[in-house]
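Once you've had a glance at the structure underneath, I'll fire off some questions.
One protein chain omitted, others in place.
And then chain A:
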Amino acid sequence: MELHERPRANGCGGARGALRNGFVRGPPGTQINHIVHNGGLYKRPFNEAFEETPMLVAVLTYVGYGVLTLFGYLRDFMRQWKIEKCQNATEREEQKDFVPLYQDFENFYNRNLYMRIRDSWNRPICSVPGAKVDMMERVSHDYNWTFTYTGRVIKDIINMGSYNYLGFAQKTGACQEAAAKVLSQYGAGVCSTRQEMGNLDKHEELEKLVARFLGVESAMAYGMGFATNSMNIPALVGKGCLILSDELNHASLVLGARLSGATIRIFKHNNMQSLEKLLKDAIVHGQPRTRRPWKKILILYLYLDEAHSIGALGPSGRGVVDYFGLDPEDVDVMMGTFTKSFGAAGGYIGGKKELIDYLRTYSHSAAYATSMSPPVVEQIITSVKCIMGEDGTTIGRARVQQLAENTRYFRRRLKEMGFIIYGNEDSPVVPLMLYMPAKIGAFGREMLKRNIGVVVVGFPATPIIESRARFCLSAAHTKEMLDTALKEINEVGDLLQLKYSRRRLVPLLDRPFDETTYEETED
């Protein structure tokens, strides 16, 4: 009983009748319960808002997809009867009785919907992806089936798309100099794995530094951020184990969980009640069929993926643990990448020494993957030292503060303009909702016309009606750049009628949760 008297770390439950998911319940008539407050014990309020999709917009979005789908069927019909030249992959004539390869919805979507707006993605850039970027101009003469390069370069596009949170993607400065020096000492490639001849003194130095930066006992670095997740989860758990995973987890975690062969249960996004229920049920019932107790239970919440947050959040740039003022020792597995804030490549896992020693022996990334390139390692070492202030300057700290300032400013201005913005108010990734399929293409093109590079996102990366533009803020953005970008976004927002906001917020719990995502890997 004493357990229930104490407030719990996840902020839900408690003596005075559990508030659902830790909502602040205001006096009647106030609307503050629309703000998720997911943790009364955190030192900082957790303000995350997801404004409801207006009904009319949702209906019109479906109308748009309906029209495109009808025309898709028409085009497919024409391709089949050779009225139109077929440019996409088709079944081979000699394999016509085999299982069809190109008939599922994703293929239909790629052929008939994605192809119409394909020019908004994969644009090649030809400079360092800093605050401004140069882009290769390209045109398509056959409606995006093929592209040709005109040979011209679009100069000085304001880069709102790179995950360059702290602006360490630079071609000048301390990081570049240090990396160049190491390049002349060690060369670029290592040509071996960590367990063989590829364990350099630089790698050891990096791992000690990262462990110190994170405040954990030990850490290990890998050459690829995605593989850090997908290759280490199978090393940690296996058949007969249980993985509890957030419904919105990244593809790398999902892949790793599936590769491991463990049973996977999905809880609602950031919802501790859902997790608690699933965990209780799983422990009571045990393994499916045999009902034996689980060998191991891995909650992908105590396995903390800090791919985006490391460097970008918290007063000293140490990620979400720092942001909420928690103890890194409480998190079992701290994972993150060097690809974003540090302007390099690779990933790390930090935690107890036993865990890291185990991973050094059993992880595929350690045994089979070529170890990190020394200049990349040096870039990380220099940038981490800069953030920690060990280079004797305050540049790192200033950048972390600049990023927080830019984030607040940009989010506030967009909200004032009337756009629907998702997510936490301190998050430097700012999704601006576009909803309609034609607006995905139109927004990307119009912004590029105005010399601003943005990332637009649609199905299958998002639910089908929640297409969005995703701005990524950087400490390298100056106020003038942000103001220019905001002015153009405002203009395009008027042109395309993107200001959907009616300033009504819905709590996180009311977001649709697809029951079919619940899955179980049977052995």
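What we mean here is this: contacts are C-beta pairs under 8 Å (C-beta built on N, C-alpha and C of every residue); 3 or more make two chains touch, one makes a residue touch a chain; residues count from 1.
Assume contacts and distances are computed from a predicted model.
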| item | value |
| --- | --- |
| Options "Eukaryotic translation initiation factor 1", "F-box protein: endocytic membrane traffic, recycling ReCYcling 1", "Serine palmitoyltransferase small subunit B" or "Ribosomal RNA-processing protein 43": UniProt name of the undisplayed chain | "Serine palmitoyltransferase small subunit B" |
| From A:M272, A:I420 or A:M436, residue that would touch the chain that is not displayed | A:M436 |
| Hidden-chain contact residue, picked from the options A:V63, A:L302, A:A398 or A:A461 | A:V63 |
| Touch residues of chain A, complete complex, unshown partner | 60, 63-65, 67-68, 71, 116-117, 143, 436-439, 441-442, 494-497 |
